[in-house]
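Right, I'll just put the structure down here and ask away after.
The other protein chains are all here in position, but one chain of the complex has been omitted.
So, chain A:
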Amino acid sequence: MAHIELKNIKKSFGLVDVIKGVDLEIFSGEFMVFVGPSGCGKSTLLRLMAGLEDITSGEMTFDGTLVNALAPSKRGIAMVFQSYALYPHMTVYENMAFGLELAKSSKETIKERVEKAAELLQITPYLSRLPKQLSGGQRQRVAIGRAIVRDPKVFLFDEPLSNLDAALRVATRLEIAKLHHAMNSATMVYVTHDQVEAMTLADRICVLRDGLVEQVGTPLELYENPQSLFVAGFIGSPKMNFLNGEIASKFGANTIGVRSEHIEIADRDGAWKGKVVHSESLGSDSYVYVDIGAGGDPIIVRQEGTHMHQPDADISIAPIPGKVYRFDKAGKPVKN
C-alpha cells in the first residue's frame, strides 16, 4: 500500500548515464511492470527503488515521504531476485524467518507468518530443506515467501522467472498473478524483458528504452495505441510487421506497421502480392512468412486454425482497413 512517485530520476555509473530522467507515478496497490530490451535501465530503476543503488539526482517518494537517502530496510519493501538470492546454508524456514528475527518479532509470530506464507505458496512440505534440495521453481517460491513474510508495502521483482524453464515460467507467472489478487493492497513493481509476462501480469506497463520512459499505459493501451515505433515493435507477439518506402507512402507515412493478426489472405484492391517463404502450423494458429519484394524481413501473417502453404507458392495478402499503424520519420504516430 504505497503510492510511489519518481521525479526526474537520474542515475550514472561513473561517466555512463543509465537512467536519464524518469518521471513516473505508481499508484497504491498497482501491478506495474517495467519492460524493455537489455541495457535499457529497467533493473537499475528497480534497484534505485529498492535502495540498493544511490539516486544521482531527482526525487523519489513513497506515500509523499522522500526516500532518496533511506536505507532499504526502512522503505517497507521486499525484493525477489532473478537468482533467488536464498541463503544456501539455511533451511527454507530459516531463510524466510531470518529477516524477521531482527524485527524483534516473537518466535510464535515468526512461526505463524512463515507458515502462513508457506501455505499460500504450497511450500510447507519443504520448510526443513536446504535450497539446494529444491527445484528452481520451488526456490523461487521460497524467495517470494521470504518477501511475503516481511509484509511489505511494496514488492519488487527483478526478472523472477528468467531462470525457470518455459513450463515453470507460465506456472510461476500464474502464482504471482494470484499473489497480487490475494494481497491486493500491496504495490508491486516487476521487471522483465519478456513482453508476454508484461502483458499478462501488469495493471500498467512502463516501456523503457535507453534510460528513458518510452510509454506508460495499460497492456491494451500499449497494444492498441503504441506511441512510438519502438513500443509498437516491442509489444505483441509475433513482432509487428514494419514496411517502409513506397508501400508506406501510399498510406501517407514513413513507416507503417501491421500486426500479423491484422493481415488477411485475400486478393482485393491494394493487396500485396508475394511468395510464401515458410509456414508454421502451431495447431490453434498458423503463421505464414510472405516475401512481397519490399525488402527487409518477410511479413508474418497469422491465420486461425491449421493451414498449409507450400514454399514459393504465390499469395496475396491485405491489411485489415483501420488496423494499419502509421509512423513518421521520428518514429512517432502520424496524426490526421
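One rule holds for everything that comes next: a contact is a pair of C-beta atoms (placed from the backbone, for glycine too) under 8 Å apart; a residue touches a chain by one contact, two chains touch by 3 or more; residues count from 1.
The rule is simple: contacts and distances are computed from a predicted model.
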Legend entry - Name of the absent chain as recorded in UniProt (options "TonB-dependent receptor", "Carbon monoxide dehydrogenase", "Sugar ABC transporter permease" or "histidine kinase"): "Sugar ABC transporter permease"
Legend entry - Residue touching the undisplayed chain, where the options are A:88, A:125 or A:311: A:88
Legend entry - Identified contact with the non-displayed chain, of A:77, A:201 or A:232: A:77
Legend entry - Identified contact with the non-displayed chain, of A:21, A:99, A:136 or A:331: A:99
Legend entry - Where the missing chain touches chain A, by residue: 50-52, 71-74, 77-79, 81, 83, 85-89, 98-99, 102-103, 146, 150
